[in-house]
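Can you keep this structure in mind? I'll have questions shortly.
Here the complex is missing a single protein chain, while all its other protein chains stay put.
Entry: subunit A
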């Protein structure tokens, strides 16, 4: 089976790769581009551990084919911090201990960054529904929700 040649943008960098038509964007990110921040939890779009943005839209990268990345802008957790400077959400997650094992964390951070770009002042209910597709088996969610709401408040104050 011949490989497809795909040209795309990942976290602002031009990227080219060869992939099999059956390979998912998640497989490509992890196995071909060495970006292992996005995780495979379920592989069926239920857990959100593989969350990335595709042209700014939050998606599960396990339910996108690598071939579909052609000409698109992909955003992953690796693009969130600016060098050594963590994103305010990342800092707040550490401060609140809003993670334990860390498998869900990249997906949750990508998802919440997308939420705050769309809605800088979400209610607790809005945060909880937005994150309904990001499963966490450690924290019980409460610390995550607090961290997101506090970050949103801090970012509103700073802007």
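Going forward, contacts are C-beta pairs under 8 Å (C-beta built on N, C-alpha and C of every residue); 3 or more make two chains touch, one makes a residue touch a chain; residues count from 1.
Note that contacts and distances are computed from a predicted model.
Undergrad: Among "Xanthine dehydrogenase family protein subunit M", "Sigma-70, region 4", "Branched-chain amino acid ABC transporter permease" or "Aromatic ring-hydroxylating dioxygenase subunit alpha", find the name that the UniProt record gives to the complex chain excluded from display.
TA: In UniProt, the chain excluded from the picture bears the name "Xanthine dehydrogenase family protein subunit M".
Undergrad: In the complete assembly, which of A:10, A:28, A:54 or A:144 touches the absent chain?
TA: Touching the chain that is not displayed is residue A:54.
Undergrad: Which candidate, A:63, A:103, A:138 or A:155, sits in contact with the chain we can't see?
TA: Candidates A:63, A:103, A:138 or A:155; residue touching the omitted chain: A:63.
Undergrad: Can you name the residues of subunit A that touch the chain not displayed here?
TA: 1, 4, 21-22, 24, 43-46, 48, 51, 54, 57-60, 62-65, 67-68, 111, 114-115, 129-134
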